[in-house]
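Have a look at the structure below before the remarks.
Other chains dropped; remaining ones untouched in position.
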């Protein structure tokens, strides 16, 4: 299940993050890539040793984890440390698959939180590849695309301007994307019924189904 | 999930079946038991070669398969051939577990359709054993107890009168009883919502959940 989540940060907040990021040191992005991804990764990342970055990462992660739509769709148990990536003109990240384990954590869901306004740079779309074709994403600053880590994907070369984004991965309580989708649909139905009709016997039945599917599938 | 289903046949129909059964030949019940069950099975069964029995069995099976509650709770793919069993005074069936495969068919759910009125015989209760204790069932003629085939169970000795029942097994499309219960609850919720509010978006979401869980779990 792919999902675009708007306004994780509003425009002012995104601009403030951009200003803060400007003062960070950036290093070659290949330092955090696996041996195969290293061959096609050609971007920059904020230096992970920086204390200011750690605080910024924590703030972004907190906001993502508080987002209700993210929570319902992803059921996150934990996030990997976020990376702030920068693509200057000519930079790109070729087709690759993300590692399945990062620091011992399974990566079920990938996300990119766009930090630069799309009209401020040319190129730089995130392209998710599949047998049915490709899907391109280039969202407003502060918005986020969430997609299964199971897809080959790439970031197209930036032609002009600067692409800035926070990228990361979630370890979900729920391993499979089909299971996550069922829980997402069921939870949405259950909430709607509660809002419309209150705690009826139908609501109790759906609460039971939802809790027991979570029990059946959760890796805690 | 255990379930009592009332009035699969009404009292007149049950009486008519009893009369029909009286004209059948009965043989020692051990002929259809596995090597271990044979040691504790001490009852009689209508002779399976009889053509009249075949017609009767088909009629009972058809009625069971048409029962909406049975269908929703069991999701039957097929039934094993029904057995008409008779316990005269002193007869019983000691503690045993039913074979997991009968004629190549997995037995997921067991059922007993009582054919004699409970006040017409003493003893003869079906006793389902579990770690939490025992549950006894002795239902009205025409009513049926449905229980997972995973439990040790027995039929207590008949002290007076005659216990008559049709017993059989269902191969469910859904192997696990926890999964069957979720589908049962979800289907009940979905029907209720349809009856109350029609084909709303919530109804569509629940239809999608229900169909996709069935897809995920069905052994067809």
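Every chain is named by a letter (A and B) in the order it is written, and numbering of its residues begins at 1.
FYI, a residue touches a chain if its C-beta (ideal position, glycine included) is under 8 Å from a C-beta of that chain, and two chains touch if they have at least 3 such contacts.
The model shown is predicted, which means the values in this text are computed figures rather than measured ones.
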Here 2 chains sit in place, yet the whole complex recorded in the file consists of a number of copies equal to 6
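We adopt the following convention: only the chains that are shown with their structure count from here on.
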Cα centre of subunit A to Cα centre of subunit B, whole Å, reads 50
Subunit A residues touching subunit B in their complex are 178, 181-182, 185-186, 188-189, 192-193, 201-202, 205-206, 208-209, 212-213, 216
